[in-house]
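The other protein chains are all here in position, but one chain of the complex has been omitted.
All chains are identified by letter, namely A, B and C, in their written order; residue positions are counted from 1 within each chain.
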Amino acid sequence: MSRDAFTYIVGGKAGEGVKKAGSTAANLFAAMGRHVFQMDDYPSLIRGGHNFVAVSTATREITSHYMKADLVVALDKRSYDAHREDVAKGGVVVYNSDAQEETEGVGIPMTAVAKEYPRPELRVGVSGAAALSAAIGLDKDEMADLITKEYKRDLENNIPFATAIYEAVAEKIGGRFPLEKGDRERPMFTGNTAIALGAVAAGLDVYLAYPMTPATTILHYLAKNERELGIVTMQPESEIAAANMAIGAAAAGARAMVGTSGGGLALMEEALSLAGMAEVPLLVVLSSRPGPSTGVPTYTEQADLKMALGQGHGEFPQIVASPGTVGEAFDLAAELMSLAWTFQVQTILLTEKHLSESRMTVEFDVDGAAWAEPRMHDGGPYKRYADTADGVSPLLFPPSSETVKFTSYEHDELGITTEEAADITLMHDKRNRKFATVEEHVRGLRTVNRFGSSGPLIFAYGSTTMSVLEALRVGGIEATVVQPVYLDPFPVWELEEYRDMSPIVIEQSAAGQFARLLAEKARIDAATVIKRYDGRAFEPEELAEEIRRAA
Amino acid sequence: MSRDAFTYIVGGKAGEGVKKAGSTAANLFAAMGRHVFQMDDYPSLIRGGHNFVAVSTATREITSHYMKADLVVALDKRSYDAHREDVAKGGVVVYNSDAQEETEGVGIPMTAVAKEYPRPELRVGVSGAAALSAAIGLDKDEMADLITKEYKRDLENNIPFATAIYEAVAEKIGGRFPLEKGDRERPMFTGNTAIALGAVAAGLDVYLAYPMTPATTILHYLAKNERELGIVTMQPESEIAAANMAIGAAAAGARAMVGTSGGGLALMEEALSLAGMAEVPLLVVLSSRPGPSTGVPTYTEQADLKMALGQGHGEFPQIVASPGTVGEAFDLAAELMSLAWTFQVQTILLTEKHLSESRMTVEFDVDGAAWAEPRMHDGGPYKRYADTADGVSPLLFPPSSETVKFTSYEHDELGITTEEAADITLMHDKRNRKFATVEEHVRGLRTVNRFGSSGPLIFAYGSTTMSVLEALRVGGIEATVVQPVYLDPFPVWELEEYRDMSPIVIEQSAAGQFARLLAEKARIDAATVIKRYDGRAFEPEELAEEIRRAA
Amino acid sequence: MTDDLGTYAENTWCPGCGNFAILNAVKSAVGSLEAKGVGRERIVMTAGIGCHAKIFDYLGLSGFYSLHGRSMATAQGLKLGNPDLKVLGFCGDGDAFGEGLAHMMYAAKRNSDITIVVHDNGVYALTTGQRGPTSARGYKGPSTPRGNTEDPFNPLVLMLEAGATFVARGYVGMVKELADLMVAAVEHEGFSFIQVLQPSVTFSNRYAEYNETVVPLEQPAASFDEALALARKTETLPAGILYRIEKPSNERALYGDWNPVANHPTRDERLAKVKAAVGRG
Partner (left out) sequence: MTDDLGTYAENTWCPGCGNFAILNAVKSAVGSLEAKGVGRERIVMTAGIGCHAKIFDYLGLSGFYSLHGRSMATAQGLKLGNPDLKVLGFCGDGDAFGEGLAHMMYAAKRNSDITIVVHDNGVYALTTGQRGPTSARGYKGPSTPRGNTEDPFNPLVLMLEAGATFVARGYVGMVKELADLMVAAVEHEGFSFIQVLQPSVTFSNRYAEYNETVVPLEQPAASFDEALALARKTETLPAGILYRIEKPSNERALYGDWNPVANHPTRDERLAKVKAAVGRG
């Protein structure tokens, strides 16, 4: 393994400022012009328990955190115990010596120092930034600047507290991990922010969502920024309301999006079928967590693929795609919003907690974002469901002098209910043609990403792509990675060349859904399926080992 | 074509007694010891419109109605116009000469005659039985007996009215269609009644359902007979309530079933995933109508296959099967209830309006019905999710001195919530083993029906099987029909022998979902897919033509 | 779609059904609204699924034939998307107080500026007469052959308690008054609810009873408590506006004078906003 990345883990209780300590570190690395990947690991609770943030950084692209850390800052004993095995060779643990007995590592009386200031329980987390600053050799002023920039408030206490910790750490391991500067400063975003901004770039008007981890932060981000972005957000009484309101809003001409996790999507299924019949554009974000059912709300898994592909009674075209990185999440959210409006279909952006909530340095191609533009009626008598050659009927929104009738019933071209055999066939044929139209168009898009061109053939999709790429980097493994971005229509036309190969398939599912999809749709039968389904993303070094064994 | 069946069609307005006229005819044929198939065609309205019932009968097994009728009774002009083309060679239309001008056929002033009695609008329908009796050569007493048996009430008006119609018809076509007696009298049931009784035979305790065509009559039948059958029914506030209540009832030890159509199943999706995680047995009846969305509520289609196979976020075993006949519906409902309880999984009985609401002569193998028997805990400390070798953990129901914790969260063996990597893996592995256990067991069941052994190879499933078999009969076509009864697990082990063949696939779906399933799961690629998707079941003579063309 | 607000769809309501009167009332109400400057092109309708909902096919208005129990959400979505629209939602009692109860309660709670007309026939008519939320205890339908074991909801009370700012009752035997209620409801800024007593001649033929008990109400109650008392009356059934107050509508409270559709930005405008947001990080 060639470890050219530096990893920092900070752990403690929820409510102790662990997340803040993690993002502070990530921002620091990014400000140094480095590439950064930040993963938050937290249980489903508000205070206490064990939270940690793993931040890995390098001067080259980095697409995963590592679990072997160079520097661990353990704010409590539980964190020490949890991460003592996670220290890389040459690494060190800085721990809170008030929370446990003297042990290996650098013990700092964090609690005792914090008690010299008001609200000590909230202050302990600041130790993270202080210890990191010392360990990578920042000077005191640089550290104070960092605290000022990141914590903003209560600096008259935070800076002296941090300074005390800094000094204690510096005494033991000051400058132990000097970090090179990178080429330029990049912003950092989570996948959820990328999705939100991608949709906004494509023309989003209305976002409707009911809170559900790991999709919730899309709502939070958009609600906070709605005025600046020129959009409207609302949290209605349920996912059912969200989906049906979104469909209503779209029928008024507003670009609408909803976002949820598996349980919420399940509740939207009836509405998705409605969108199919009424031919209403809708972008749906499905961010997965381990299932079935409530499952493990704050962790990651790729077990909703089959669900995403099988929603809704009856037959109607839909588009499902899953981004491999935070940058791709931005592009894809815009593209899926655009496709929804081009074809009046629902599009599902399938992702996972690991992408939704992980944060990485990224530069969005804002100018390249797709734009959602409906095919509009160009005057004259209007038929909502005009029987066109490609199955797509022009849109018209009320208020209009022509009558515009959207409907859930089978209908004639004007949208009036029908039970006549000939009408039913006509409309089934129209929707059937739309399947073909959509597929034809999707063929023109970049539906599959390929990385590398020699070595073993690996298939992965979604956030697992990031893990695989990082595993190859750290393992120094040459491989060809194929990542289908589009899952429905499934880009078999791109995959024919792999039909007789026996690739390694890597996914975060116990049942091997993705491997099954490849076998069923593309007739590509995996030689080995590398699975992880304990709620945690793949760890690059471990994954590299597994790939090596399988290859 | 060898037309050895007699077909009777009666048409009129909803509310005019058309359904009654149809079932009266069907019962008459059954009482003659003949085989009968009755199909009700009605739009989604309460009064008016155009309803008709097609009843076909033969002295051999019959598994479809025909649309070319020997005798058409048209109670109104609309029915005359609708069915004038449906008259078979040698057939005749008896029409209401008060509702239209004199035309081809036997005109009878039904309305005028009815007006001699109270409530004439309700009486016109009785003409059906009268005309039929005359045409097949019953004598007046036999006809009066029929009216007495079927109409029961208001006989002092019904019999004289019927006699008047009878006499007028007899004058023109009396005894035109003499019908042989059959071997023995069989009862007649709809698919929905068969499903209801099959579930009851397996031990059903509680049926929960919200009305939705074409599943509604299961609720009606069970509600009407609940006392006699020793079960409980309830219509709650929504499908979501029905499914969640059923899961609650099952957790108390009650054998529970729910039934709905596609839109209702969509609303149950979250609960299905809950049943998967909590490992609660549940039998779900999904009776399809043309979709997507509200679609065409009172007609038939097979477009919910993909949905039935793709329900629920996360990964958990489920069983989906679809009966080919009313008799099989009885057996399968019992078997699926039994499987649900053996493996603590949800089982979906997928069917269509054409089976749910059509009525045929059938003899249930009541003694052969499967019985639902849970694997019970046999004392000692109890673990709801004990990690057993086959993945099935014994059940125990409260009240019990041991604590029994069902849960939607990922959990340890006792059902306490967990977020630990090792626990998550353990339970995923346990559920994964259950997939294998279920498949192993299902391999021992009759998962595929085969009919014939020479001629072209045809695949069909669900109620389409009945249409195909009747088409072969009437067309005198030798063919091999393969009908997968089980759809998940899909019995690939039974289908390997067909892998390199290019069969004809026949289904009621525009997208060809069943053909796709065969291609994807069993790698059987259809040469031709014969589809009908106008809401109507295949017509045997037409289908025979299509098969002949394709073969 | 014809000038008289009709369509070519065949009307399949039972002869004598109360729904005909509602259809006539809407046509007349739209006429009055047009006279007041609210053009029919701005009036959009929604409907659930059921006998009531067939009104969608019979009225030459734009709109959305939605799902059983969800049309109130669709209606709110239309309004949220374009607050210039006047949204007139037609619901069944099963729709509004069964499958869709939560949407009704929340539409009232948040005071969404839509009008909901509930065709209250006390039964699930289109699905052949099962008991519904407003069916009487003892009602015998095909799913309750030994009689309904639940007491009915009082829709007016529920809507008042949920926060509706316009609560009215109409009767199909009083078409002109019903039309006036619809006009007032549409003009009201906020959530307007009209319960229409609509006998189903087939399943709940209560014309005779209603003709006796329904009495016109001259003016809205002076207080919430008085409105509640009116809503609870059973010997006579007051028809008219029971309650009306002013409160900011959901849409106004959420985004003031913004209009998502009318203010939909150009691509350049939007990209500038996104770039600014990316800059803010």
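Going forward, a contact is a pair of C-beta atoms (placed from the backbone, for glycine too) under 8 Å apart; a residue touches a chain by one contact, two chains touch by 3 or more.
This structure is a prediction, so every number in the text was calculated from the model and none was measured.
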(message) Among B:S79, B:N157 or B:S408, exactly one should touch the missing chain; which is it?
(response) B:S408
(request) From the listed residues C:V38, C:V175, C:V215 or C:L254, report the one that touches the chain absent from this view. (result) C:L254
(message) Need a quick check: the contact residues on chain A for the chain that isn't drawn.
(response) 15, 43-49, 209-213, 216, 219-220, 223-224, 233, 235, 237-238, 263, 293-294
(message) Touching the absent chain: which residues on chain B qualify?
(response) 187-189, 197, 200-201, 203, 205-206, 208, 225, 228-232, 234, 236-238, 240-241, 244-256, 270-271, 274, 278, 364, 366-367, 369, 371, 397-401, 403-409, 414-417
(message) Touching residues of chain C against the unshown chain: what are they?
(response) 101-102, 105-106, 109-110, 133, 149-151, 153-154, 157-158, 161-163, 248, 250, 253-254
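In this text, only the chains that are shown with their structure count from here on.
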(request) Would you mind pulling out the distance in Å between where the CA atoms of chain B average out and where those of chain C do? (result) 36
(message) Based only on mean CA positions, could you tell me how far chain A sits from chain C in angstrom?
(response) 40
(request) Provide the list of chain C residues touching at least two other chains, using ranges where the numbers run on. (result) 49, 65, 67
(message) Quick check: what residues of chain A touch more than one other chain, meaning two or more?
(response) 240, 270, 274, 278, 407-409
